[in-house]
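Omission of a single protein chain aside, the complex is shown with its protein chains in their original locations.
Presenting subunit A:
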Amino acid sequence: MVVSCKLSGSHVKLWRNRKQKLVEQQRQLRPKQQQLAQSSSKVAGKWRKKLLIIFVLLGVIISIWLFWHLNKDINLRRRETLTNMCDERARMLQDQFNVSMNHVHALAILVSTFHHGKHPSAIDQKTFGEYTERTAFERPLTSGVAYALKVLHSEREQFEKEHGWTIKKMETEDQTLVQDCILENLDPSPIQDEYAPVIFSQETVSHIVSIDMMSGKEDRENILRARASGKGVLTSPFKLLKSNHLGVVLTFAVYNADLPPDATPEQRIEATVGYLGASYDVPSLVKKLLHQLASKQTIVVNVYDTTNASAPINMYGTNVTDTGLLHISNLDFGDPARKHEMHCRFKQKPPPPWTAITASVGVLVITLLVGHIFHAAINRIAKVEGDYRQMMELKVRAEAADVAKSQFLATVSHEIRTPMNGVLGMLKMLMDSGLDANQQDYAETAHASGKDLISLINEVLDQAKIESGRLELEAVPFDLHAALDNVLSLFSGKSHEKGIELAVYISDRVPEFVIGDPGRFRQIITNLVGNSIKFTHDKGHIFVSVHLADEVVGPPDLRDEVLRQSLNIVRDSSNNSYNTLSGFPVVNRWKSWEKFKKLSCTDSMEETNIIKLLVTVEDTGVGIPSEAQSRIFMPFMQADSSTSRTYGGTGIGLSISKRLVDLMGGEIGFESEPGTGSTFSFTVAFTKGETSLLDTKQQPHDPAGSEFQGLRALVVDCRSIRAEVTRYHLQRLRISVDKTFSLISACSYLSNNYDPSASTSVAMVLVDKEVWDKEAGLVFHHMLKELRPNGTVEVQEKRPKIFLLDTSLSSAERNELKSAGFVDNVLMKPLRLSVLISCFQEVFGIGKRKQANRGKPLTLGNLLREKRILVVDDNAVNRRVAEFALKKYGAIVTCVDSGKAALLMLKPPHNFDACFMDLQMPEMDGFKATQEIRRMESKVNERIKSGEVSIEMFANVAYWHTPILAMTADVIQANNEECMKCGMDGYVAKPFEEDQLYSAVAHFFESG
């Protein structure tokens, strides 16, 4: 269990950590781990079940044992009780019997002493009856006593005569009808050797006087045994005369003389003169005894005569049913020939052992309950584990589905683009086929929609790529300033159209070169600026500023001018405008990055070469409704449907931006206020770029515009931030800048500082359109003229040039201003390095010496001049055009017509600075050729590095990497990524467009 948890835990960590790169690997790894976890949990489940069964069995056994144990205990105690009670009763019975017997014995001695020992006898029937009657309390158990005399047959006649009655014989063996026994009815005893007629008797048994005891079988035996042993003997039980009870007769022999203790039986028989008998009523004896004892109800007592072991005679007690427990106590009534036993039983069957039952049942119930609970818990665990596994499986599937979805999207969007190109091409053809105005309109609409669709698809493709984790960021050194210039030039047309001021500013503390992904960085900014442009209408500005994150976090004195001002926007009450780029209010930009978690990179001290940039895009657009602000970064979500209708677009751009920012290790946030505008901020982490990291073959930093170095300029602008932006751009040309806020102050500044002979005099004055008006301009113009001390041409050349800065002047207006001579040229905002350079070159005439071309081609010329370039294309026409286009910019062009030929040409050492490669060629296409070239180069590089070959053999170049640019007509199809994959450095669209050629080439030749 624990193991599986840990496993899955660590697995999750692993998964998170390397989510990006190890997707594939993880996917293979995961099922294994899952199986492992699964099997271990299964084993655990089995163990748990076994333990449960053992536990339940144990519980059952314990409860059974408990029952058995308690029951045994109870039985033991019961038996002990019974034994105690039985023994007690037996002992008492025996004692009482013995007491009675002793008394009878004493009576025998009395008779012997007073009847036979005296002459004449002191006892007659009357005396005997009285005495016995009065001493009956001594013999509570005897129903009566009688004395029979031993009479020999020879003495019978005399005896009968003496007593006046004949010896009678017991009538029957059956002695039941004792009541009816009448002496007169009895027959005289038959003639026998000996007789034992009763002569004395207690009143209760007076009816037996004169009956010969020897004639009763039981009595005769008793008499014989008694006179032989000299001890009291007992008969077996029989029904007593008169009372219908079972009884025994105790007989003692009476001797006529003292006998020695060791007398023989013959002597005893000889000395016998009579017999004393006492009848015992056993049932009443026992009953009486039991009455004396408490708890007589609980047990049943039976007394048996067991002289004949095979047929015991029940002397007392009913024949009770067997109640299980039986205790037998021996009774000794003093007659060794007779054996008596007392049998004791409980009256009731033993009650069920309730304590044992309840205790054991309790234990059982508890066990079962606990077992049930555990069982439920185990089931629950198993279920939860099962669910967990299922969830994991589902999660895996969902993730796989997600990836599959993204891949599907990527594939589909890729596939859609191909036919879309056909559609667009056909539409274009349709538009060219002489349609009437209406049809043309329809076709154009369709074409525009198709283009929108393509751009949407590109965005979706990006999104899908990011989602499926296939988007990998480059890490190449690039020029931040140039990158931002690029973005600005994209939007310059739109900003002109809308009359929006567009500006970029990069803090001085931001290094010029950083290492990162320029394309994606540009994409983020492009998305944000594009968004801003879309939602800003004919007023206000869009301001892109780049600062170090540390500037914001650090103390205020570290912040530069622009940041300080934009953080403390004050309202200028005089003309009801704000201290912003265009004077319109903006939202508090501080709030847009307030929520960033890791704005500062000070937490990781060792990563000192990581720089964190904070880019802010501020606009004065319609703003985002507050209810929509939460979902602004969700794909395909727009502020609301109505906005969507008004402004179009897919709403995917911001989502992509957010993901890109995430990929770059930054954060994005915004602050917006409907009606005022929005400010988006994001941070990105780049590595500090080192110039030395750049390709060794590339020229040192191109001194584009270096001819302006050291000049001085005056910026006239009433808005300090805008002036600061202008200053930033001029400083990029190493022009030192002074600022004034109005034309009047500019005049005084100029007159104070004007010294045509000094090299440091102001060479140019840049005036913003806002402070420019005709009259002031006129005054200013005149003032400048007056500055001229004399009208010599030389000085004319030295006069400060005046530039007007504006966003939305038409070319007609521009020409008017220029021809009027008020200004030397008009600089169209947004300001960019290239625009500044070309404009300055035109005015100062520096450019004329170099190339007669207008605008940017000059810079392109700078880049390409004297560069040796190899053009590879199988198409003769294309080859010629490319050759010519490049030659135009001063490059030295060599052409070959196949990939193979290119391989030969580019085998190091060679002196080409770059290669333009067509992609689709027979035999060996551009991709393959490039791969081959790269392979060749890396081989050479290795050999140089290992010292195998001397560097001299390879033209003193230690590292060979010829920049290869793809030429393609199909920009969409051959995307950047594909080119990069096979080792290309970039691509240009065919036919060459200056802009694109410039930006592609600038990578290698300028940014070096």
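Everything that follows uses one rule, which is that contacts are C-beta pairs under 8 Å (C-beta built on N, C-alpha and C of every residue); 3 or more make two chains touch, one makes a residue touch a chain; residues count from 1.
Going forward, contacts and distances are computed from a predicted model.
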Should one name the undisplayed chain from "Histidine-containing phosphotransfer protein", "Magnesium transporter protein 1", "AP-3 complex subunit beta" or "Ribosomal protein L18e/L15P" using UniProt, the answer is "Histidine-containing phosphotransfer protein"
Which of A:Lys428, A:Lys494, A:Lys591 or A:Lys928 touches the missing chain? It is A:Lys428
Contact with the hidden chain, among A:Gln192, A:Asn588, A:Gln920 or A:Asn941, goes to A:Gln920
From A:Ala337, A:Ala376, A:Ile610 or A:Ala876, the answer for touching the chain not displayed is A:Ala876
Where subunit A meets the chain that is not shown, the residues are 419, 421-422, 425-426, 428-429, 431-434, 873-878, 880-882, 884-885, 888, 918, 920, 922, 969, 990-993
